[in-house]
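Note that this complex is displayed minus one protein chain, with the remaining chains in position.
Each chain carries a letter (A and B) given by its place in the written order, and its residues are counted from 1.
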Amino acid sequence: MLVGKIDRVGRIRTLHGDMGVWHKYTFGLAGERFFRALAEKGVLLATRCETCRKTYLPPKIYCPTCFAELTVWVELPPRGYVETYTFLYEDLEENRLTEPVAVAFVTFPGVEGGIIHRLGEVRPEEVCSGLEVEAVLAAERSGGLQDILYFRPSRE
Amino acid sequence: MMKPQNARGVPLKDEDLKVGKVLTTEWRVKADYAWDCGIAIGRYFDGLKEGKILATRCRRCRRTVVPPRIFCEWCFKPMDEWVEVRDTGRVNTFSVSYFSWDMTPLEKPEVPAVVEIDGCSPGVGFMHLLGEVGDNLDEILRRVKVGMKVRAVWKPADQRTGAITDILYFKPEEE
Partner (left out) sequence: MERVAVLGAGMTRFMRRAQETGKELAWEAARMALDEAGLTLKDVECVALVSAPDAFDGVHMKGEYLADGAGATRKPFMRSFVGGGSGVFAIIHGWYHVASGHFDTCLVVAEEKMSSTMPHPQAAFNTIYDQFTERPLGVNLLWIFALEMNRYMQVHKIPLETIAQVSVKNKLNGLDHPCHQEGITPGPDLTVKDVLDSEIMVWPVHRLMVSPVTDGAAALVLASERVAKRMTDKPVWIEGVGWHLDSSYWTNRDLYYPKYVEYAARMAYRMAGITDPRKEIHVVEPYDPFAYKELHHLEGLLLADKGEAPRLLEKGVFNRDGELPSCPSGGLLGVGNPIAAAGTMKVAEIFWQLRGEAGARQVARPVKRGLAQAWGDLMQVGTVVVLGR
């Protein structure tokens, strides 16, 4: 539906409508390699700029600092750390969730950036900055962020 | 030497996406809108519901315009004089569309036109559709001419909602 019914509230007319578009994205040159590696090998990749001595997650094909093309790919260690976190009590439409959902920004030592994802298999009181976590991967992976189900406290 | 040299870019074909040569992800924006029609268009729609086309007139430059507005964009003065104009006019320009709003091919072409409305200042009109002008291009081009006189065909009064679609289309009018 593009434009629909007109409501009359008192003296005010309101016209309802929506944008009528949806989007199909490719992941880009860097994203394609990142999500393929995640789907096929279950690993997280980053790109490295030797000049700036920086490693980027998510990986980029260019260094945003010096603009060089990045061709060095590195595999990240399986464990990262919670940099910061929050608890969600409502979904996108403001419905109350039965259980709060923990969401964390997971970073890796020496790496610029990180991944925002859910935390699972964790009690709310356990969640803290610096918590060591590992990704729990979907058994069937198709290439996309959904291939990581969530991060959980790492098990030695 | 010819510039640009060694330009980059990795072109894909639709097929590449279908067969999964590259990964894709989809997203649908969940945003619905409720637009307040505002003062001028609100009153314009009230008029359409009653089968009338209302225009506003600028007391300064004397322009009479549709769609109506509460300010004159030339003089930047309020436009607060309302007048009923006629539901007839002349075709300023027209086209014949074979595609819907989202590029779905149409079986029967539509005939959008800008109609200069009688009673408005010269050259002032709005966009609408022409009807009763034929089902195919040849017929339409034979019957529709720039400058020809047209008249609004209204929805039955009890079906009007106060919308631009209360006018179904404009049809040719005998001179």
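What we mean here is this: contacts are C-beta pairs under 8 Å (C-beta built on N, C-alpha and C of every residue); 3 or more make two chains touch, one makes a residue touch a chain.
All values reported here derive from a predicted model rather than from experimental measurement.
**Q** Indicate each shown chain that the hidden chain touches within the full complex.
**A** The undisplayed chain, in the complete complex, is in contact with A, B.
**Q** Would you indicate which residue among A:65, A:129 or A:142 is in contact with the undisplayed chain?
**A** Touches the omitted chain: A:65.
**Q** Of the residues B:61, B:83 or B:127, I need the one that contacts the missing chain.
**A** Within the whole complex, the residue contacting the unshown chain is B:127.
**Q** If you put the missing chain back, which residues of chain B would it touch?
**A** Interface residues of chain B facing the absent chain: 1-5, 7-14, 17, 22, 26-27, 29, 33, 35, 37, 41, 44-45, 65, 67, 69, 73, 92-104, 109-110, 112-114, 123-129, 137, 141, 146, 163-165.
**Q** Using the touch rule from the top, list residues of chain A that touch the missing partner.
**A** 2-3, 15, 17, 19-32, 60-62, 64-67, 69
The definition used in the following text is that only the chains that are shown with their structure count from here on.
**Q** Round to the nearest whole Å and give the separation of the Cα centres of chain A and chain B.
**A** 42
**Q** In the complex formed with chain A, which residues of chain B make contact?
**A** 10, 12, 17, 22-37, 41-42, 45-46, 101-102, 161-163
**Q** Can you list the residues on chain A that touch chain B in the complex?
**A** 2, 5-8, 11-27, 29, 31-32, 35-36, 39, 92, 142-144
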